[in-house]
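The complex appears here without one of its protein chains, the remainder shown in place.
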Amino acid sequence: MPPQLKTLLPLFAGFIIIFLIIRHLLVPESFGEQGHYRFNSVEENKENQMNYAGKDACAECHDDKTAELASDVHAGISCETCHGPGLAHYDNPDSIRLIVPKERVFCGLCHAINSSRKVKVIVQIDLKDHNIGKNCIECHNPHMPWELKEESTPEENL
Amino acid sequence: MGTERREHSRRKFIKTAAIAASGIFASGLINPFNAIIFAAEKPNDPTKPWWGYGIDIEKCIGCGRCANACKSENNVPREPFYFRTWVEQYTIKNDGTVKVESPNGGIDGFEQTVPDEDIFKAFFVPKMCNHCYKSPCVQACPVGATYESPDGVVLVDDTYCIGCRYCVQACPYGCRYIHPEKNVADKCTLCYHRISKGKTTACVEVCPTQARIVGDLNDKNGPLVQFLKEHTCLVLKPHLNTGSKLYYNALSGEVR
Partner (left out) sequence: MEQHYQHLYEMLSQGQGYVFPNEVDLQWGLLIVLYPYITGLVAGAFILASLERVFNVKVLKPTYELALLTALSFLLVATMPLVSHLGKPLRSYEIWITPHSSSAMAIFGFVYIWYLMVVLLLEIWFDYRRDMVLWSQQEKGLKRWIYRILTLGVTDLSPKTIKWDDKIGYFITVVGIPSAFLLHGYVGFIFGSIKANPWWSTALMPIIFIFSAMVSGIALVMFIYMAVSYFRKQKIDMLALDTVGKYLFYILILDFTLEGLDQIHRIYEAEESFEILSLLVSGRLYLTLFIFQIFLGTIIPLSVLAILQFYKPKEKTRRILYLATSLLVLFGIFFMRWNVVIGGQLFSKSFYGFTSYKIGLAGSEGLVMALVWIILPFLILAFLLWLLPPWKKYVEKAN
């Protein structure tokens, strides 16, 4: 064998062996168990913190509100749809409070008239016409929207 | 140099090429397709859950509560460049042109930007990760940082992702992004931390019209399979054969 190969072949063999050793040390635990990924990551992805509690959690304390909700057209909506993530409040009811949206524009997110919305799916109102300047909840109880408050006088029919 | 080389050249070249080619051929026989495509697959066990998702376009009112809840639940940056789910408003005009918009992903709601008389058809389309079972993003990841979990959810291992952005390029649905602070790939996880504990996803939780359904494709009596049975469901970009598990009812031809 020529002297070049007598030096180069062991040198490269050495490189490959060192690489394989380093690789063995560096490949993370559980890699490859179920596919080309670190299997422990599946469990880790389950550990993320939750922020939404779910309607049943709200019902545990606020059963009056959920009863109101169930009696009218907003029955299919979750509390957190409007009030935001509630798990922190569920765990610490006194120190952490939820948002209580009051502005017209918030109700408009669902109800503002828009040709992309189907009337049979959602009632719509033209916010530029209907009782401008007032907040929707001054007349409509958000948990029982058709239980209008006494002084309400709609200027325009739907 | 010179003439001696010329005689060796062709022989040596052909010999080397032949050895290389037979090596490649042999390794191809051993594991022909799995090595290079379809890094995700259908699970074999029908008793284990296999997660899928349904969206009913007839019911979506474009309120954006889903996109908002997703960002709250999963601590996604609020800037309008990073969405795990978002809602698009499609307006097809009488002249045939299509206008698509998604201001801040729909989180702040939508306005009607085309006058009634010009509108032929208009609707909302929520978008999100399709959790493909022949996922091109899983196929493209060079290190194995994104994968399909055994129960069918495409997830990211953010301790392993190198942030090369190849998966973002490979996704045909535009549902992946690089998290601006973590500098790794991020996307809808189907609220894996919730569904594996019996809760539902944040987006399904807050949807006021039940336009979104998350469910088990292996559960033949479950809500998702019922949804598939009762509606005519399509997936986005079927010609790309991604194995998308996001099924739309009333998906109109203009939607991409």
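General remarks:
We call the chains A and B, going by the order they appear; numbering starts again at 1 in every chain.
Heads up, the rule we're going with is that a contact is a pair of C-beta atoms (placed from the backbone, for glycine too) under 8 Å apart; a residue touches a chain by one contact, two chains touch by 3 or more.
Since the model is a prediction, treat every value here as computed from it, not as a measurement.
In the complete assembly, the contact with the undisplayed chain comes from B:Tyr177, out of B:Trp50, B:Tyr177 or B:Tyr192.
Across B:Cys164, B:Leu234 or B:Leu251, the single residue that touches the chain missing here is B:Cys164. As for the chain not pictured, it touches chain B at residues 1-2, 5-6, 8-9, 12-13, 16-17, 20, 35-39, 79-83, 86, 88, 98-102, 104-105, 127, 136, 138-145, 160-166, 168-178, 180-185, 240, 256. Against the chain not shown here, chain A presents residues 2-5, 7-8, 11-12, 15, 19, 22-23, 26-27, 31-32, 36.
Please note the rule applied: only the chains that are shown with their structure count from here on.
In this assembly, the C-alpha centroid of chain A lies 18 Å from the C-alpha centroid of chain B. Residues of chain B that touch chain A in their complex: 39, 58-59, 61-65, 69, 72-74, 89-91, 109-112, 114, 116, 119, 122-124, 144-150, 155, 157, 159-160, 189, 192-194, 196-197, 199-200, 202, 205-210. Of all the residues in chain A, the ones that touch chain B in their complex are 28, 31, 34-38, 41-42, 44-52, 54-55, 74, 76-78, 80-81, 84-85, 105, 108-110, 112-118, 121-122.
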